[in-house]
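With one protein chain withheld, the remaining protein chains of the complex are depicted in position.
Going by the order they are written in, the chains are A and B; count residues from 1 in each one.
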Amino acid sequence: MLTSITEILNLLKKYGKVEKIHKDTYVVEISPGKVRELCEILHWKLNGHFSVTVGSDERPVNGYFGVYHVFLLDKQKLSVIVHVKVNPVTLKIPSITPIIPGANWHEREAHDFFGIFFEEHPNLERLILPYDWPEGIHPLRKDVNVRELRYKLLKKETGLVVEKKAEEEYIVPIGPYHPALHEPEYFELYVEGEKIVDARYKGFHVHRGIEKVAEERLTINQVPFIAERICGICGYTHNVAYCQAVENAARIDVPLRAKYIRSILLEIERVHSHLLWFGVLFHLLGFDTGFMMTWLVREKIMDLAEILTGNRKNYGMNLVGGVRRDINEEKIKLSLETLDYVEYKLRKILDKMLKLKEITSRTKEIGLLSREEARKLSVVGPVARASGISTDVRRYHPYAAYSELEFKVPVYDAGDVYSRALVRYDEIFESISMLKQLLKNIPKGDLTAENVKVPEYRKGLGLTEAPRGENVHLVITGRENKVYRWRPRAPSYNNVPSTLVMLKGEKLADAPAIIASIDPCFSCTDHVVVIDVRTNVKQVLRLKEIARGK
Amino acid sequence: MEYIAIVLANIVAILIIAPIIDGIERKIKAKLQCRKGPPILQTWYDLVKLFRRPSIVTEEYSLAYVISPYIIFANMTLALALVPSFTRISLSFFGDIIVLVYLIASSSIFLAIGSISSGNVFATIGANREISLATLSKLLMALVLATFATLKRALTLGSIFPIIPPYTLSAIISIILFAIIAYIDCYKLPFDIPEAEPEIIDGILVEYSGKSLGVLKYSTYLKRILLFTIIVDLILPRNIPTLLLPISYFTFLLALSITYVCVETYFGRLRIDQALKFMKTMVPILLVVWFIAYLHY
Partner (left out) sequence: MKTPRIDIFKEALKTGVVTKKYPFEPVEAPEGFRGKPSIDFEKCIGCEACVNICPPNALSVEIDTKRGIKRVMLFLGRCIFCGRCQDVCPTEAIKLSREFELSSLNSKDLYQIVELKMAKCKICGRYYATVRQILFTAKNVPKDQRPLLLLCDECRSKVSAKHISYARW
């Protein structure tokens, strides 16, 4: 077993040119033929995990399309990016899905957006583009102009109308709108009585085309604000991830005080996000009092965020190179008081609520995800930690001020809804303790780096641990103060496919809690959209086209 | 003639207070959840709003779907005429206890049939759950009422009420069991399974709207009052002066509903199989109690 960094680098060098892009992050450029072999080594042999696949149209720069498979090696604290140049004529490279099933969606997305064919992919169908999207238009290619495209699509008259077929099986549609899920997505549950025999998922209803907007229209320092709007709950983590990616690419040193402030806000965000999750879980289990009372505590955190940043949710605190607002003594004092109150309250109520019989009997041994399945699908965050995988970006790939903190990474083995709740429960208190350390030890200093200059065509990887798991942003900087390619990958993107595994064999009544147990954030997953097309699709029942997530 | 008028007045009074009691429950629940909560008349406002709206029917609806809300409402009103409430006077005849059980049970069945015939998947699942719950809870209810009848050796509600005194063990246990069954039958948490909002989008109610939804909701409130009334009748002593009766009845009613809502607020929802398991454990207890009551004479 290879462990040391030099050994791994030597191994990588055998496969192709290795380039260090920034601290602990290496790009290895290899020929398409060797992709599978290397990916297998990285994911399975070295016990790293597959994180994201990024497609990129680099024809204007070097004449090729690019595919980047990002792997994080937690033990060695390394990030390895496998870069494959794709011939722009044949557009073919081998798929890695047969080895790492978790890459399924990622490759299909690259297929949708760049037209890259992944050979031997089990199911290379449309994932993100709507069913009536014209063939051969790949919206993230650099030669696709949004205005022209929009004009073309609006003129098009008929969409593909999928006829509603006679129902042979008993299908329970959960979504696109369903009270249990506060975002539009579509689950189809096949049930026998109350038992779920199969499940399918179709998401990506809320594409917003953020990547295209950022690449075409925004400047480097405007992107953080749109990055923050990727998610309606944990937006700040995207904001930080993006800024870190650019800072890494441009080798900008962020002052320590700014790093501390970022960490403080990230942890505040985690606490409120986890509390929100608990509220939702209790509501789904019919325990509305729990919902009200956790949100009551959460509200204190929201107020705190409002005082520190000027807004409850969209903190708007980051620019590339630092933060925009300082935290003064008075605010530190206030934050510590609030945290004490929150901790006291939560210790009083939250574990009591988790002990209630209806709650335990409806979460324990429900929605099981084994460690193997979790590794296969490369799930992240609390979902992975509840299935016995110790992964946490804060610990293994430290960013912001996390290297200076003491904290535990809670790991549970049961892999059920209850252990996912326990992971989050522990994390709330870990976060509160981290916040106290941060607030007490915040150093003096500047808020932004001096001299922020971003050179062109540099790659940077920004990692953060969002409340829902690891969040990855890959940025390639462009000319004229723009980003050339920006691919944010929200944690739910890796987690959602695992719900289909969890749902099988469970009771219908438990479906909402299971789906919610990964804390899905469908809009984050759907970050990448395209254009609002008036589709005529009435009801989609063509099974082949629905994401299988396998 | 006077007799009928009194019964009618009784029913009208209950029709008026039923939504108010629900409003009070909502207010209390809100307070227990640290909320301000809606005004007490909110349930009435909601109902009035629903009655003003037309009902929208599904494509695949049938007659049962349209009329079942009204049948249930009629059933409940009739059942309310059978039990003494503000006054001691009620429609009373030999075997009215059986009619009561029949009215309560049939409304569950009508509800299930109605929602199944709406053709909605969620409604069907809700109806399935309703039927499995209702069969068991109606069986339990029949058993308790049988125990009461055995205790008093009578088949008229008038002679059964009140069940205590005498303070026999079987009487007290059966009253407690009845209270639990009434709790389940009111679809209070953790037993609001057929209407679980986050799971199956209000289940049986999903396809009802406007007037028919209003009528259905109204009948739910009436059913709650009916069950409460039976409990009150079971324990309200006979020697209370007639003038004080309305006040004491109302106080008891309120006390019951407050107790129930306090309990409800701190429960989550059970899954259907868990609920059924819980109810099944009650069957042997009831049989034993009945047997004791039989021997007791």
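Criterion: a residue touches a chain if its C-beta (ideal position, glycine included) is under 8 Å from a C-beta of that chain, and two chains touch if they have at least 3 such contacts.
Keep in mind that this is a model prediction, so the values were computed, not measured.
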Q | Chains still shown that are in contact with the chain withheld from the display | A | A, B
Q. Which residue among B:K31, B:R53 or B:K277 touches the omitted chain?
A. B:K31
Q) From the list A:V61, A:L91, A:L256 or A:I307, which touches the chain that is not on show? A) A:I307
**Q.** Given A:I226, A:V280 or A:A516, the one touching the chain that is not displayed
**A.** A:I226
**Q.** Residue among A:V18, A:L218, A:L339 or A:A401 touching the omitted chain
**A.** A:L218
Q.
Considering the whole complex, not just the chains shown, which residues of subunit A touch the missing one?
A. 218, 222, 225-226, 229, 289-290, 293, 296, 299, 303, 306-307, 310-311, 314, 316, 324-325, 345, 348-349, 352-353, 355-357
Q) Can you list where subunit B touches the absent chain? A) 31-36, 262, 265-267
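Simple rule for what comes next: only the chains that are shown with their structure count from here on.
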**Q.** In the complex, subunit B residues that touch subunit A
**A.** 32-35, 121-122, 125, 128, 189-190, 192-193, 196-201, 265-274
Q) Which subunit A residues qualify as touching subunit B in the complex? A) 170-173, 178-180, 193-194, 282-290, 292-293, 296, 356, 358-359, 361-362, 507-512
